[in-house]
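Just below is one structure, and these are the notes that go with it.
Only one protein chain is missing from this complex, and each of the others stays in its spot.
Labels run A and B following the written order; every chain starts at residue 1.
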Amino acid sequence: MTLIYWLDLFGVAVFALSGALMAGRYQLDPFGVIVLSAVTAIGGGTIRDIILDVPVFWVHDVSYLFTIVMTALLTILLVRQPSRIPRRFLLIADAFGLALFAVLGTQKALSFETPMAIAMVMGVITGVAGGMIRDVLCNVIPMILRQEIYAIAALLGGALFCGLIYLEVPQQYAMIIAIAGALSLRLAAIYWQLSLPAFEIIDKRPPIK
Amino acid sequence: MTLIYWLDLFGVAVFALSGALMAGRYQLDPFGVIVLSAVTAIGGGTIRDIILDVPVFWVHDVSYLFTIVMTALLTILLVRQPSRIPRRFLLIADAFGLALFAVLGTQKALSFETPMAIAMVMGVITGVAGGMIRDVLCNVIPMILRQEIYAIAALLGGALFCGLIYLEVPQQYAMIIAIAGALSLRLAAIYWQLSLPAFEIIDKRPPIK
Partner (left out) sequence: MTLIYWLDLFGVAVFALSGALMAGRYQLDPFGVIVLSAVTAIGGGTIRDIILDVPVFWVHDVSYLFTIVMTALLTILLVRQPSRIPRRFLLIADAFGLALFAVLGTQKALSFETPMAIAMVMGVITGVAGGMIRDVLCNVIPMILRQEIYAIAALLGGALFCGLIYLEVPQQYAMIIAIAGALSLRLAAIYWQLSLPAFEIIDKRPPIK
């Protein structure tokens, strides 16, 4: 259980970092930075817990809040020297968050006896919803709705975890393999700019009102 | 109960269709299409169930998820020949979804002993929230906030259902009449472009910050 807890806090920190960096581009004040970090870091897990109708994970444990505030404040200090943080590092951090949360979300849903297909959906929600809210608040089309391998990496993580649990692999190993799988796919997509073919409507008439 | 179940799945399918068609305009990949379909199809009912604090309808029944994935994939295949789908058909499908979900949402809320006025609000939420999230994700001003008879058709469905139940009409008939009423109003609004007068501020000073 401790492994899950630390992975969870690590995921919160990397997503809080991505929210804080997004905030930097909008010239928010420190408090706005914390708000955007928090929304990004706990949005997905909050929606998952609400849909599963289980206690929301950060409501009775202050460590999540503390991690977010610390990450946001550290980002404000560190990013004033941005040359120290190569851009690729940030995409990798985001990929870590996505992979971690997708597998942890699937695991949590399974532990409440959700059917496997639904548990994978919960994993995808946990992995992508925080970033989605962040993008909507900043008036940007969400990453998941762009032509890029993003949510499918989250789905792969959940599917790997479900498959390994079904094959009775111990949970700890299943988790690490699944996170590694999702992370590898997302990193590969970043490095080689992989994408699925777009679904295009041939008919180019103006949109239906 | 079976009637309600099939109407519900039908509503999910038509809204999934509308989400998939919206996705087509944004050149999403097949996975993005499924995500947007799912959000549109189950967003409203999910919010309703969460507010009522009852189990979310799609969490323990995989058929909803299956219906969405099938609808999205079929749309991707069919819409490559868009001449086969007249635009009016799509608006009609959307109107079906709105009418169905508004009445089914009201019925579900009533079955948990919600006051009638609140049950109608739940019906409106069920009918319009999925499309609202779809539009927000795609950075479009939601349909409900445009000058058009949309949400009021949903309200009519809920009000008709409440009235007929109050008059002790059997639930099955009440449901069909209410759906027909909401659908007729929305279709009439589409055909004759009916709208309510806008609320305009006469004072044209720039918006308050």
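Miscellaneous remarks
Simple rule for what comes next: a contact is a pair of C-beta atoms (placed from the backbone, for glycine too) under 8 Å apart; a residue touches a chain by one contact, two chains touch by 3 or more.
Only a predicted model underlies this, so the values are computations on that prediction, with no experimental measurement involved.
Checked against the full complex, the candidates B:S63, B:S111, B:Q172 or B:S195 give a single residue touching the omitted chain, namely B:S195. Residue in contact with the omitted chain (choice from B:L74, B:I152 or B:A180): B:I152. When the whole complex is considered, the residue among B:V121, B:I165 or B:L185 that touches the unshown chain is B:V121. Summary of contacts with the chain left out: across B:P30, B:P55, B:P142 or B:G163, the touching residue is B:P142.
The chain not displayed touches subunit A at residues 21, 23-33, 35-36, 38, 46, 50, 53, 55-56, 58-60, 62, 65, 76, 79-80, 82-83, 87, 90-91, 136-139.
Touch with the hidden chain on the side of subunit B covers residues 50-53, 114-115, 117-118, 121, 124, 132, 136, 139, 141-142, 144-148, 151-152, 155, 195-203, 205, 207-208.
In the analysis below, only the chains that are shown with their structure count from here on.
Inter-chain centre distance (subunit A to subunit B, centres taken as mean C-alpha positions): 28 Å.
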